[in-house]
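Now for chain A:
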Amino acid sequence: MLKSTLDFILGHYAYWFTFILLVIGLYGMMMKKNLVQKLIGMTIFQVSVIIFYIAGASKWGGTVPVIEESLLHAAHVQLPDPAHYINPLPHTLMLTAIVVGVATTGVAFALVISIYKRYKTLNEDALLKKMREDKNDDLTD
Partner candidate 1 sequence: MHPEVEVIFFIFLIIAALISLNVKNLLVAVVTLTVFSFVSALLYVAMGAVDVGFTEAVVGAGVTGVFFVVLIFKTGRKSAEKKPRFQTGNYVVLVIFCGLLIFGSLSLPNRGDLQSNLNRETSPAGTSNAGVHYIKHAYKDAHTPNMVTVTLADYRGYDTLWETAVIFTAALVCFLLLRRTRLQPMMDPADKKEESAAGAA
Partner candidate 2 sequence: MNSAETYTSIIPLLAVLVSLIAVPLILLSSKFKNLRESWTILAALIKFGLVLSLLPGALAGKAAQCSVLEIFPGIDLSLRADPFGVFFALIASGLWIFTSFYSIGYVRGAPEKKQTRYFASFAVCLSATIGIAFSANLISFIIFYEILTIATYPLVIHKETKKAIDAGRKYLIYTLTAGLFLIAAAAWTYQITGTLDFKAGGLFGSAVLDPRDAVMLFLLFLGGVGVKAGIMPLHSWLPSAMAAPTPVSALLHAVAVVKSGVFAVIRVVGFVFGPTMMAKFGLDTILMTLAGITIIVASLIALRQDNLKKRLAYSTVGHLSYIVLGAALLTAEGFTGGMLHIAFHATMKITLFFVAGAIYINLHRENISQLNGIGRVMPWTMGAFTIGAIGLAGIPPINGFVSKWYLGLGAVQADNLIPLGILVLSGLLNAAYFFPIVYIAFFKKGEGLEGKGEAPLLMVVPIVITATLSLLFGIYPDLFFKFYQLAVNISAAILGGG
């Protein structure tokens, strides 16, 4: 009983830490008013999603998914043992996800710069106020 509980905690604690990070990131995106801080929150958020995948891929006693030099010849005749290597698929996915995340951040930077050029502020509340004040903005009756 105790062992299974311990196993369960050992098998899940990484997820829970990840979720805390996720919530911190989401908090930054939702509640911070400064656009740069929002982006910091976004970065944290994206990193935590990546951690989630990587954590799920790992195995007890598994090694990095690269076949050791010494086993290379054997690999021709005998297929590698799956239990011995960490699942490479999530790693591949996350390589893509990192790049996608950085691309998003890049676009966000471009947006922030053009916002700053136009409004000279990065505070969301101030921005919304200024947006509504713009002269051609008589939108509602």
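Couple of notes before you dig in:
Basically, contacts are C-beta pairs under 8 Å (C-beta built on N, C-alpha and C of every residue); 3 or more make two chains touch, one makes a residue touch a chain; residues count from 1.
On how the list was made: all candidates are chains of the complex that A comes from, given by their letters.
Bear in mind the structure is a predicted one, so any value in this text is a computation, not a measurement.
Touch, as defined above, links chain A to just one of 1 or 2 in this complex, and that is 1.
The residues of chain A lying in touch with candidate 1 in their complex are 7-8, 10-17, 19-28, 30-34, 36-37, 39-41, 43-44, 47, 50-51, 54-69, 72, 75-76, 79-80, 82-83, 85-96, 98-107, 109-114, 116, 121-123.
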